[in-house]
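Of the protein chains in this complex, all but one are displayed in their positions.
In this document, chain identifiers A, B and C correspond to the written order of the chains, with residue numbering beginning at 1 in each.
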Amino acid sequence: MRKEQILQWLQTFTDEIERHKDYLTELDAAIGDADHGINMDRGFKKVMSQLPTVADKDIGSILKTVSMTLISSVGGASGPLYGTFFLRASTAVGLKQELTAEDMRGMLQAGLDGVLVRGKAQIGDKTMVDVLSPAVAAFDLAITEGKQIQEAMQQAVASAQEGMKNTIPMLAKKGRASYLGERSVGHQDPGATSCYLMLKSLLASLC
Amino acid sequence: MRKEQILQWLQTFTDEIERHKDYLTELDAAIGDADHGINMDRGFKKVMSQLPTVADKDIGSILKTVSMTLISSVGGASGPLYGTFFLRASTAVGLKQELTAEDMRGMLQAGLDGVLVRGKAQIGDKTMVDVLSPAVAAFDLAITEGKQIQEAMQQAVASAQEGMKNTIPMLAKKGRASYLGERSVGHQDPGATSCYLMLKSLLASLC
Amino acid sequence: MKKLINKPLDFVRESLEGMALAHPDLIHVNYDPAFVYRADAPVHGKVAIISGGGSGHEPMHNGFVGMGMLDAACPGEVFTSPTPDQMLAAAKKVDGGAGILYIVKNYSGDVMNFEMATELAFSEGIRVLNILVDDDVAVKDSLYTQGRRGVGTTVLAEKICGAAAEQGYSLQQVADLCRRVNLNGRSIGMALTSCTVPAKGTPTFELGDREIEMGIGIHGEPGRERTNIKSADEITQILTLSILEDSPYKRVVREWDEHKQEWVDVELIDPVFNKGDRLLAFVNSMGGTPLSELYIVYRKLAEICDQHGLQIVRNLIGPYITSLDMQGCSITLLKLDDEMIRLWDAPVKTANLRWSI
Partner (left out) sequence: MKKLINKPLDFVRESLEGMALAHPDLIHVNYDPAFVYRADAPVHGKVAIISGGGSGHEPMHNGFVGMGMLDAACPGEVFTSPTPDQMLAAAKKVDGGAGILYIVKNYSGDVMNFEMATELAFSEGIRVLNILVDDDVAVKDSLYTQGRRGVGTTVLAEKICGAAAEQGYSLQQVADLCRRVNLNGRSIGMALTSCTVPAKGTPTFELGDREIEMGIGIHGEPGRERTNIKSADEITQILTLSILEDSPYKRVVREWDEHKQEWVDVELIDPVFNKGDRLLAFVNSMGGTPLSELYIVYRKLAEICDQHGLQIVRNLIGPYITSLDMQGCSITLLKLDDEMIRLWDAPVKTANLRWSI
């Protein structure tokens, strides 16, 4: 995966967030506080305004800028979580200008680990982890099986989508939605949804 | 007019107020603060609970009790106005047990004068004065023409009703309704309406 | 109607009971007739200040009873003037021998009831003076109305006169000061939503989803104009300019003359604001508007005053003279002099205004 594709990914994700801003916020209104789309949109708009200053640097620097921008402009739960995802991802890839399949496996795994440490959520808690975790596992397996990056990512996105849908019947145990108890059942998790969009955008940038 | 009739008058008026409580309050909602029916109802219910203690006294004492009870339980604009009406009326009739036509003329005139001094309203200001003033004048004239009390009071009530209707097109210049300016036009004044009910009740008690 | 109340008819009494339970160190409550008075009343040798009016404007007036402000407050039913017997009983309770000042908001009911109370107090040998607050510039054509309504300046007058009384001003001095505060204070309010009177149970007036009422009264009396919702800056601009551009306001009020022992008509004229004046700026919530929005209003108000060469040297921001649950705000500007500033800064210890003690 080349640096231009990384930049493309971030651009596509920003566009997707903008397109789904109201939808994400509505999902959050049902089981949270009605700001997830607004938060993500604010954060990634800011990211886009910062990127030109580092576009000629290495991928690690780019992802670090994404991370720092998200951390300082999103707030809420998704700010530190997405921020930590990109921070760990950045550390994992370091000074590279292009990523191998192995690099990408490391990057995604590191990002997921960061989210787990920061948020202490487990699979089944109805959070973004329910998307990220199966997606990273699927990518991992596909690469181990010798698949190409693009195909592996296709499988990751398929798992992500399944994971996102799976959050619907779940009872939330982390984040604001957890306060709803039984009433959280039947709604799709907003953070899981934005996370699915992130992976879908990543796939798109590979094509 | 006998003392029993005076008591009957107060009872009838109290009943009328209760029956028209919501109506009076609605009239006040349109051009005031939506409490005239509530105020009058509170005051006259209190009057009714006080009257037994003075029912065997003279008419002056009865009316004085009405006055004091209204003054201390109605508040707002109508409290001091009705209170002053009955206070002056009480002073005018003194220790009597029965009122002649002349006594009644004096009583009503004194009550009206009290309202004028207290409230400084003039005819045409869209207040209870627009009912009380023509009614007292009509009673006065009828008595001067030698009519019987009951007939004179019939004419007074007719004038009162006309006066009440006349408040509809008026522009309020006193009381809360005055703040409405042009917007007060087209609504019947609540105090004028309760005042008409008072005179109508007086007439009923004579029959 | 959804409110934290029990029976609507018990609203005022139960709220007073809660106050009495909450602040036994500051106030006591008499229930029949109803008035709230300083726990340490009467304060001997001090002029006593009493105000009152319909309930529903809390914390005014009950929340301002205490050291450095009111000696007693007489709460009426919701939006209904209290009665003369309340005012008289309060006067008797707090009279420290130096006389009583009744601070009266200019509404026909309040004026008439306080006038009766003044006559009653006089007939019982209690010295009483009577000052009207009539500061609401929303009321135009005051010659043809009851005159301007008493609103935000009342709170400021109670604080300033309360401090003066505490410092030993005579009855006449406190009354003169109160009149001066009133003449130098101007207010105007607006509503985003109607209030709902508990006993009525439905909103006093209807405002559309995109409508606001400029110049609203604190009982939901209509204002100057019903318009479409505007930005906070535009609203603040309109309100502030209504105050600043208001021409001198002339009217005749009735005051009790202690020497003549009768009511006399007094002609009063408000001075206008001039460049260089020092102001107290008071941004008030009508009850349902939160603090965050008041600061947005204050921000623009400060800018406009600055543009006009007016210097805000003191301010008060919060819900002080409310209209039940109404959403909206009012702005009061009071032109200060050194004496008023000194008295404003003086210690005050009441349930809802407290500093320097």
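Basically, contacts are C-beta pairs under 8 Å (C-beta built on N, C-alpha and C of every residue); 3 or more make two chains touch, one makes a residue touch a chain.
The shown structure was predicted, so the numbers you read here are calculated from the model rather than taken from an experiment.
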### Task
Name every shown chain in contact with the chain that has been left out of the document.
A, C
### Query
In the full complex, which of A:V54, A:I71 or A:A158 touches the chain missing from this view?
A:I71
### Summary
Among listed residues C:G97, C:P271, C:P290 or C:G309, the absent chain is touched only by C:P290
### Task
Name, in rising order, the residues on chain A that touch the hidden chain in the full complex.
25, 29, 32-35, 38-39, 42, 71-81, 83-84, 118-119, 171-176, 178-181, 183
### Message
Applying the definition given at the start, please give the residues of chain C touching the unseen chain.
### Response
2-7, 11, 14-19, 21-22, 55-56, 58-59, 63, 192-193, 209-210, 212, 229, 231-233, 235, 287-299, 302, 315, 317-319, 322, 324-325, 327-329, 352, 354-357
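Heads up, the rule we're going with is that only the chains that are shown with their structure count from here on.
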### Task
Could you tell me which shape the graph of touching chains takes: line, ring, star, complete or other?
other
## Note on the structure
Whole-angstrom distance, CA centroid of chain B to CA centroid of chain C, is 31
### Message
Could you work out how far the Cα centre of chain A sits from that of chain C, in whole Å?
### Response
56
